[in-house]
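The complex is shown incomplete by one protein chain, all other protein chains being positioned as in the whole.
Moving on, here comes subunit A:
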């Protein structure tokens, strides 16, 4: 139970702040990051009630630069199935990076910067920490020379999440009034220049703040000085995202799972479904037409026992029919919840499923996701 050696781990710009705040540091995606401060459940609940600050600097912030908007969009649309041509300045979209077989290489968010931020032809991407170097290699092998992809290790990323995040951030800038869910723009927070997006991975309203590494500690100090804001670690981030029904790369989706099976059809734009023309399109569009064999679903189990990643799902005869990819006892849902893959014919709300945990059957039911209602802020039209 002793803490592992952290000698070779990378440190984010907020490392000292985590240690000073009592964070229990663990390895994640090659970085030393806090799994918790006081406790996962308290941090989870604080995020649902007020606002929590998460260090997500380990994620890869990539700037995509082409000669003009059309060229950059064409390059990105060749890589991903998202409809990016329809993005307005300051809008962002969730999508996936696919291989030729239609498997998911990573999931990512692509942003078209606000007009005042960047010249025409520049786009932003945020990719997973453990995949960022892999992604860049994969992308550069496919992209044309006129569009470049630069990993910005000089930038930190801070997520401020929770129903009172807008109130907390709004004390320092006016950008919170301008942005709706999945919109982004530049601002200045306590003298610190930041790119702010209204997005996150907790199911709550919230923001992600991209700032220079050198400014990150001061921004951390400014935000946690607010009684509404507490720092939270990777543990709470994981239980929050599971309640929100959101996938975790390497667990709920991998490079051998296509987005149709992963129930991520929304990551494929309607126009792109009709036109194709993205890596893996043949495989994915064939799968859209045929339907998946196995499908990602949410499951609620009876009782309090957590059913974790790797647990097998069995039918009435005891034959293995699927597997759990994420699971825990959820603090807000107050239930044992999980995500996993089951045959498409039983991937329907209300269908009973049985998981095996240490040789014992645990009864569950396919459930609607998210497990906890999402509270993203939609701007009035």
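Basically, a residue touches a chain if its C-beta (ideal position, glycine included) is under 8 Å from a C-beta of that chain, and two chains touch if they have at least 3 such contacts; residues count from 1.
Heads up, the rule we're going with is that contacts and distances are computed from a predicted model.
According to its UniProt record, the chain left out of view corresponds to "Glycine cleavage system H protein" among "Glycine cleavage system H protein", "PspA/IM30 family protein", "Xanthine dehydrogenase YagT iron-sulfur-binding subunit" or "Protein meaA".
Of the candidate positions A:54, A:201 or A:329, contact with the unshown chain belongs to A:329. Across A:239, A:263, A:279 or A:325, the residue that sits in touch with the chain not pictured is A:239. Touching the missing chain, out of A:41, A:78, A:151 or A:212, is residue A:41.
Listed here are the subunit A residues that touch the chain not shown: 1, 35-36, 39-42, 44, 235, 238-239, 304-306, 308, 328-329, 331, 336, 358.
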